[in-house]
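Note that this complex is displayed minus one protein chain, with the remaining chains in position.
Each chain carries a letter (A and B) given by its place in the written order, and its residues are counted from 1.
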Amino acid sequence: MPFVNWLKRKLVVIAGLLTLGYLLLPNVIVTVFSFNKPKGRFNYAWQRFSLDAWKDPCGVSDLCGSLSVSLQIAVWATLGATLLGTLIAFALVRYRFRARGAVNSLIFLPMAMPEVVMAASLLTLFLNMGAQLGFWTILIAHIMFCLSFVVTAVKARVMSMDPKLEEAARDLYAGPFQTFVRVTLPIAAPGIAAGALLAFALSFDDFIITNFNAGSTVTFPMFVWGSAQRGTPVQINVIGTAMFVVAVLFVLTSMVVGNRRNRQKA
Amino acid sequence: MTTKTTRTTKADPTGDVRLTGIAKTYGAFTAVHPLDLTVPQGSFFALLGASGCGKTTTLRMIAGLEEPSSGTVSLGDQDVTALPPYKRPVNTVFQSYALFPHLDIFENVAFGLRRRGLKSVKKQVEEMLELVQLGEQARKKPHQLSGGQQQRVAVARALINHPKVLLLDEPLGALDLKLRRQMQLELKRIQTEVGITFIHVTHDQEEAMTMADTVAVMNAGRVEQLGAPTDLYENPRTTFVANFLGTSNFIEAEVDSKSGDEIVLKAGGGKLVLPGARCSAPASTGGRVLAGVRPEKISLTHADDAGEIPVGRNRITGRIADSSFIGVSTQYVVDSPVCSDFEVYAQNIDRDPRLVPGAEVVLHWNPAHTFGLDASQDADAGVEEAV
Partner (left out) sequence: MSTLTEAPPPLAPEAPEPKPPKRRGRLTPYWLLLPGILWLLVFFALPMIYQASTSVQTGSLEEGYKVTWHFATYWDALSAYWPQFVRSVLYAGTATILCLLLGYPLAYLIAFRAGRWRNLILILVIAPFFTSFLIRTLAWKTILADGGPLVGALDTLHVLDVTNWLGWTAGDRVLATPLAVVCGLTYNFLPFMILPLYTSLERIDGRLHEAAGDLYAKPSTTFRKVTFPLSMPGVVSGTLLTFIPAAGDYVNADLLGSTDTRMVGNVIQTQFLRVLDYPTAAALSFILMAAILLMVTLYIRRSGTEDLV
């Protein structure tokens, strides 16, 4: 039974590739349907090939506006969460202090909390304080839930860093500030970058918390949500496909460049 | 503890490292007991001891990376105790090197110069890389170099700053044996060339003896003995030093009589002679001392030939318990009434085929090679710690 034996040996590979297919199928659909010319308001059934949406990605009112709101919030939330999170990570790894356990729990809890709970409770706070819901409340919320992820990413990197490197810098005439700028920061940079990237992705794609605290401001995910009720324009598939392609290209080029640089030096 | 001054190579006190009553405690644990030490300028000084003996803490206090609990550190006339590391004219070669992974070799070496505000560092860095034979590697990152090369970068990075003192914290610990030998000679060459004071921390007694002019043996936060390598080896003053530096055999003996320079000891049934100058213990008649002798000083003669042994040598009888042949020499363990496992290293010049386990033998040596220690100490101190 050569076929059965082959199947047995390759079982893991086949199952794994099937899962990968499951993961990627929606992206394929999104891409294919970005070339659709739907009949009604909804872009769920294939009609015929068309480049219309690609030629005019901002052709739907408010779509590109919401995209710009999302980008702005993501940039500011990334900056804020990365700065605050990096400081916390350094304090946690480098210093002994009281209330360490409490701080750790406070960092962990937002990651272990369903988004809808955080969203609802934050809205309660804003309503009680009479805050105007909009750009700023979204930004506050995003910094809040991105913070813990940045702390985790940076902490991992700083923990693996040899404290002797900073001692070496101090031994070599670098004062505290110079040591931080010349040695600590560059070595912690990959962790900080990873945290920032994660924060950006989380913020840009967040829907649940934003939906509760946005007021009348419309981010890109909220636009998509709204369009699911009113009618989905092909343009959202165009944006989705473009983001996917850009991101994959970005990752692939950085990988290729990294590989080449390593090979040249070795 | 008394002030210990080592042999001065240059009579110039301006660059001496002086530690005065320096101590370090962590809570209830004392890492370094109050310690006075002077390292003369231009010397190659080794702090030798097992891990946890306080040698690295002492080094870090000199570097400024550890704040002493009491006492002062001076360089020449300047008290540097309160200076942070980046203001001390002292540089360190770290254990496992601590090369900056994000900078290339050139920038690693240039780091100290740049921090002191020097703009044109190219010539100096290139010269320094030549000195450590790494001119070709300037633009590589540390992880692309071999262990030995990384070690040389660490030395270059410290030396380029022309420190008054170079501190080396187990600098060869990560290298394999062959490379370690090579680097020992290399470091010694560089030290001779630049003439800077080197303070070298190591747990390897062979390394300390090969490289240093002066060795301080540390144990449990104290300096046990300080001196030139040959002096330490030939005249250990404690059992710890005797065992940590090489191997020693100890015979517990009673002082029988003293005549002039010689002390006659009674051990088992026989008598042993010990030069009075080599006895660090108070030897009053009837008191007890530990008589020590190194394994390589001893000759082994089969009991049948005992008559051929020249008179005037110390002798002990015993039976060979074990022998292992290791090429240049044979190591014997001899079971004797005065000491159950006497070690003897015999050069393989003319091997006596009768010397096999079970054979009755006579051990004999020149009395001048005997040393006497205080019998109140543990004869096995330092055996476990020695590598």
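Please note the rule applied: a contact is a pair of C-beta atoms (placed from the backbone, for glycine too) under 8 Å apart; a residue touches a chain by one contact, two chains touch by 3 or more.
Nothing here was measured: the structure is a model prediction, and the numbers come from that model.
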Selected from A:Thr78, A:Thr179 or A:Ser203 as touching the chain missing from the view: A:Thr179
Go through chain A and note every residue touching the omitted chain. 11-13, 15-20, 22-27, 29-30, 33, 44-45, 83-85, 87-88, 90-91, 94-97, 103-104, 106-110, 112-118, 120-125, 127-128, 140-141, 143-144, 147-148, 151-152, 163, 166, 170, 175-177, 179-180, 184, 201, 205, 207-208, 211-212, 220-221, 224-225, 228, 232, 236-237, 239-241, 243-244, 246-248, 251-252, 255
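To be clear about the criterion, only the chains that are shown with their structure count from here on.
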Where the CA atoms of chain A average out and where those of chain B average out, how many Å apart are those spots? 57
Taking the touch rule as given, give the residues of chain B at its contact with chain A in the complex, in rising order. 63-65, 84-87, 90-92, 94-96, 98-102, 111-112, 115-116, 140-141, 144, 157-158, 161
Contact footprint of chain B on chain A as seen in their complex: 162, 164-165, 167-175, 178-179, 182-183, 186-187, 189, 265-266
